[in-house]
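The other protein chains are all here in position, but one chain of the complex has been omitted.
Note that the chains are named A, B and C in the order they appear, and that numbering of residues resets to 1 at the start of each chain.
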Amino acid sequence: MALHLPKYKKKTLEHSLAKYMRPNYVYIPLINAGDTNITVLVQKGDYVNKGSIVGRRKGTFKIPILSSVSGIVVGFEEHICYNGEKVKCVKIENDFKDSELNVKKSKKITDFSKKEFLEIIKEKGIIGMGGAGFPTYAKYDTKRKINTLIVNAVECEPYITADQILGLNFTEEILEAIDAILTINEIEECYIAVKKNNSELINAFNNHIGTYLRVKLFLVDDMYPMGWERMLVKKIIKEDYDRLPIELGVVINNISTIYAIYSALKYNRALTERTVTFAGEMLKAPQNIVVKVGTPVKEIIESIEGYKRAKDITFIAGGPMMGTSLPSDDLIITPNLNCVLVIKSPVNELALPCIRCGKCVQVCPAKLSPVIIKDNLNNIETLKKLNTDKCIECGSCSYICPSRLNIRECVKLAKEKIKEVR
Amino acid sequence: MSLINIFIVGFLTENIVLTKFLGLCSFLGTSNKRKNSFFMGTSVVFVTVISSIFSYLIYKYILVPFDATYLRTLMFILIIACLVKLVELFIKKVNSTLYENLGIYLPLITTNCAVLGTVLVGINSNYNLIEILVYSFASSLGYLVVIYTLSTIRERLDNGAIPKSFKDYPIALIVATIMAILFSRFG
Amino acid sequence: MKEIHIKEGPFLKTENKTNNIMNNLLIALIPIILYSFYKNGIVPYINGKSTIYQMLLPLIMIFVSVFVTFFTEYLYGILIKKEPKNIGYHLKTKYSIFPGLFLALILPINTPIWILIVGALISSLIGKIVFGGLGYNIFNPALIGRLFIITIFAVTITNNGGYLNSYEVDAISKSTPLSNYATIETIGTYDALVKPYGTLWNFFFGSIPGALGETSAFLCILGFLYLVYKKAIKWRIPITYIGTVFVMTYIIGSLNDATLWYPTFQILSGGLFFGAIFMATDPVTSPTTPIAQVIYGIFLGILTVVFRYLTNAPEGVLTSILIMNMFVIMIDRLGAYARFGYKKIAILVLVQIMLILGLSLYIAETKENKVNVDPNFNIISKETKNDATTYIVTEKGYSSLIKAEVIIKDSKIEKINILEQNDSFYSKVEESNYVDKFKNKSEVEDIDTVSGATITSTAIKKLARNVLNDYMG
Partner (left out) sequence: MKKIWNGITKENAIFVLLLGLCPALAVTTTFEKSYVMGLCVLVVLLGSNFIISLIKKIVPDLVKIPVFILIIGTFVTAIEIVLKNELPGLYDVLSIYLPLITVNCIIFGRALEVASKESVKNSILDAIGTGLGFTMALMIIGLVRELFGNNSITILSNDGLAKIFGQNLVIENVLPAFTPINIMVKPAGAFLALALLLAFINFMKSRRKKNVSN
């Protein structure tokens, strides 16, 4: 049902977790989970503190967009974001004071009330850091009884090691945060999903997990896309949900999001930094770096001795499977960007006609049949019956296709056709 | 001949399209889209069975006694034409979506050789009423299966790779050739 | 300035490309090719039955067939589609050697070379190019070639010696297990079906007459395991296909008190293993979704059993694969829907189970092993004088009624003489004074038919058998 991928993770783990905290300018992108209609709350010339509000998202999820440095708003510029589009960003000149408002030594993190908890993680701009960027408070803000919390530390995409290195360095803090979330939201049990062969992370958790009775490790086999929400819930809870895991009383959070919740509860600090993996054979020193939201990636790469050679590069925001290839390295760090991958441009091989070998059908995690979708591209009714909208674009089908056809693009095309009709 | 034999003869060995060549105009015409051929096929089954029963009754109880058997072709055609009109009105009232899909094919059936062919063959091989029913159902089912299968194949064949001069009809005919050889091996 | 290219889609790709799959397929076929060369080439040569040319004939046939299909696609590619001229490109993008290779392996050894060339041309042109080349053809190209050869040249091949290579003609002197089976109307007994060819092991290892590469089930299984290991085959299809045939023939056999040898005989003969493992799983013409593959395999099994028992065409495997190729697109789509809801597929599976049971019972009952009254045999007169009884009987021959006098003495045939007949091939029977073969025989099963006058000689054999049965009471 799923795919066995080479990991390519050793290189970035050899390097310890570095920091890059002093960008001259910061460009805070006015986007959240792909939605760019955001009310801007600052103009040119305002002074902002670290963690103060720069904009707020309209619509149902009114999550704030926060500045990651203190300084003066210099203007607005357009820069490329993780999804490859140009997004309007607030340009702030960094005064390197990092002055934060009301950072108080907060009380023990377990005795927040649920309402306070929801308020903090909303105001501190905590969003899903696995890739979607879905506001976390919305997952907890539900009348339904939550009986299981799943912490997703699977990180099944090759090259990406951000979550793992975070888990290794801040194991106690993460467990503490989990414990706090469990008590605040009266959740009975929590599973931390880790890959079977990820022995360092397992050992790291095992020597601290003893004190937290409600938290258990759940070992999943090393398959791609095991980190996909639906597959993880199916594996752990053995049941399938229709649209959202909350239907089964389950909440899933990425391990980095848990750490962001920890720093929000403990130090009342907003989500302004995150660990990002810089990987790929075209980088001289691939490693994990903690960076501020809004820092231009070009600057960071230059700080780690830049590219091996400047010719024939493919610059990818995100992992090799689900990442998007960008026209230039003018990328801006956003909270849900977990990896920057710089590789040699793959030579486009001769695509043979599809020999209908059926491998893409066997490998699709959402149980779709990509080759049948490809056959019925101009028959909308059949496309609907084939559940094409369930495709998560994980790329397994294009990976496995022996004729080197990019079959994911066919399915994407089919999805758009269905959207147009609806 | 037992009913099963009649069914197998009507359906496989003497398949109305592949061995008797009847209904080729609609066979090639409507078999480019799956939906078209399915509705065409079902309407043919529907009309054939009913019209062959009526034809049998009229033939047995009117034509033979009055020794006007040479009029049978005319009579059968008229029966089919009226039946098609009847079915059209019936479906129009019952549900309009079905009518939308079926509407364009119903008049086509009157000129469809398969329907009249089945009826004529049925009458010529002087079956009794039940045998006529089985035979007409079998042969029109054969028509439906063959036309539907060909339409699924043709839907996949309209890609760019087919040599230009073989596009559309010639490739459909080649598939029909292979089908005809395979069906004849059942005999 | 940095030169950044935008590329599409996932940036990791598996190494297992189409080229590897096809190479694995070739490797899996090599043992079969070598064995067919050994069985049809070397063995006759060692026993001094064939010339050098005949020894190399299997390899020549394979080479010619591969060359023709490759060259046709090569010419088509260059002249019509203006593709680059180097051979490597064509080998890598067209894989046009496989139709030729498979066609050669399923043809009888004595197919004249010109028929092989015509067959290869048809399988390449009508089987593949007209549909649009690799990946677009609906029917298995090799089988299309073989189908046209059967429909057009069947007679010329049988006259040229049919399936038996020169060694087998004298050693076993029977036709292939399945065509020998066709002459026996009933289920058949162990010694009628298997004994003439040795034991079931001969069937398993393939030392039985048959098409060039079809006979050795063992090597096919070896190839199958290799391909499964290399993930280059749709393994569900052969398993369900052979499984269904086994189940159905087991039911048929056990209802006629034939033990486990009967279904094993059925699956090991008629090139079922080669057909199921290599022909039915040709990726382009078989379903892609797992559920559809299972349904496809089961229908193949049902059709093959129907062809073997209810029609007189021995090539059951070939025709059923082609017939099922027609329905692949429909089943595949149902298979794709079935991954979300089992409603539609459940009906289809139910129909299949009913078909399997229904057909097996129907066949078992109609092909009863007990002496069923041969409809076209009747006894005109029967008198017993002292210890001999003379029968005047008639039996339907090839094109006329054969009237014969049969004298039975102490339960053995004393003499048979033919009173009346005008079968067109009767002269052959007379030359080999076939009738004397029945002298003082109490059992006629192991008397062979006269090649070239099979139907007439079988009629005489039936005549004798019925007389004996009647005499035994």
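In this section, contacts are C-beta pairs under 8 Å (C-beta built on N, C-alpha and C of every residue); 3 or more make two chains touch, one makes a residue touch a chain.
Only a predicted model underlies this, so the values are computations on that prediction, with no experimental measurement involved.
Let's see if you follow the contact definition: name the visible chains touching the chain that is missing.
Result for the missing chain's touching partners among shown chains: B, C.
Given the contact definition stated above, which residue among B:I53, B:A81 or B:V145 touches the chain not shown here?
Only one of B:I53, B:A81 or B:V145 touches the chain omitted from view, namely B:A81.
From the list B:L98, B:V145, B:A161 or B:I181, which touches the chain that is not on show?
Result: among the candidates, B:I181 touches the missing chain.
Decide which residue listed in B:L22, B:I91 or B:L133 touches the omitted chain of the complex.
Answering carefully, the residue with contact to the hidden chain is B:L22.
For chain B, enumerate the residues touching the unshown chain of the complex.
Chain B touches the chain not shown through residues 18-25, 28, 70-74, 77-78, 81, 107, 110-113, 116-117, 120-121, 124, 163-167, 169-171, 173-174, 176-178, 180-181, 184.
Go through chain C and note every residue touching the omitted chain.
Counting over the whole complex, chain C touches the hidden chain at residues 148, 151-152, 156.
The working rule: only the chains that are shown with their structure count from here on.
Approximately how many whole Å separate the CA-defined centres of chain A and chain C?
Between these chains, centre-to-centre, one finds 58 Å.
In angstrom, rounded to a whole number, how far apart do the mean CA points of chain A and chain B lie?
Going by mean C-alpha positions, chain A sits 59 Å from chain B.
Could you give the separation in Å between the centres of chain B and chain C, each centre being the mean of its C-alpha atoms?
Going by mean C-alpha positions, chain B sits 34 Å from chain C.
Could you tell me which residues belong to chain C and also touch two or more other chains?
If we look for residues of chain C contacting two or more partner chains, we find 133, 135-136, 329, 333.
Multi-chain contacts only, two chains or more: what residues does chain A have there?
Where chain A meets two or more other chains at a single residue, that happens at 353, 375.
Quick one: in the complex, what on chain C touches chain B?
80, 126, 129-133, 135-136, 138-139, 144, 147-148, 151, 307, 311, 313, 319, 322-323, 326-327, 329-330, 333
If we count contacts the way the header does, which residues on chain B are in touch with chain C in the complex?
148-149, 152-153, 155-157, 159-163, 166, 171, 174-175, 178-179, 181-182, 185-187
What residues on chain A touch chain C, complex-wise?
Counting only chain A, the residues touching chain C are 5-6, 158, 307, 310-316, 320-323, 325-329, 341, 343, 345-346, 348, 350, 352-362, 367-369, 371-372, 375-376, 382, 385-387, 395, 398-400, 402-404, 406, 408-409.
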